[in-house]
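Omission of a single protein chain aside, the complex is shown with its protein chains in their original locations.
Showing chain A:
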Amino acid sequence: MVIEKPALETVWSWLSAVPDPEIPVISLTDLGIIRDVQWQGDTLEVTVTPTYSGCPATSIINLDIETALRGHGIENLTLKRQLSPAWTTDWLTDSGKAKLEEYGIAPPQPAGGPQHCPRCKSAAVERISQFGSTPCKAQWRCTDCLEPFDYFKCI
């Protein structure tokens, strides 16, 4: 049987429709964790890098990638883990950052803290803790509207 191999751009577009399991407003490609997609003979090889080494979402993400690609008829599939270069929030796409902000999560800033409150846009914000509801987020608070919010921390 001859298997028709979909173009890599098509595979990328399928992956861009897979949501992050913890923050479903952004996709896996928005998050920048899909590092490579290649055909090795008849096998599709997808290279994924973890956000945080202990992030429990990692195994769900691998499962979601597999489910999505199998749903599009990919039969021979391998997932490769790549640690280096380590994931950085610089790989979040601009559209991903905009979607985070709209969702109420302040996107990462090189300055090390949120630019403004994602709700009322005030720049008067303070840090509550470097750690938050998931390994990738920190807890901040707006001192104008008093709303606590998540900040996607810069690593």
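Brief remarks on what is shown
By our rule, a residue touches a chain if its C-beta (ideal position, glycine included) is under 8 Å from a C-beta of that chain, and two chains touch if they have at least 3 such contacts; residues count from 1.
To be clear about the criterion, contacts and distances are computed from a predicted model.
Hidden from the displayed complex is a chain whose UniProt protein name, among "Phenylacetate-CoA oxygenase subunit PaaC", "cysteine desulfurase", "Cobalt transporter ATP-binding subunit" or "Beta sliding clamp", is "Phenylacetate-CoA oxygenase subunit PaaC". Of the candidate positions A:Gln38, A:Thr67 or A:Gln130, contact with the hidden chain is made by A:Gln130. Interface residues of chain A with the unshown chain, by the touch rule above, are 50, 52-56, 83-88, 128-133, 135, 139, 153, 155.
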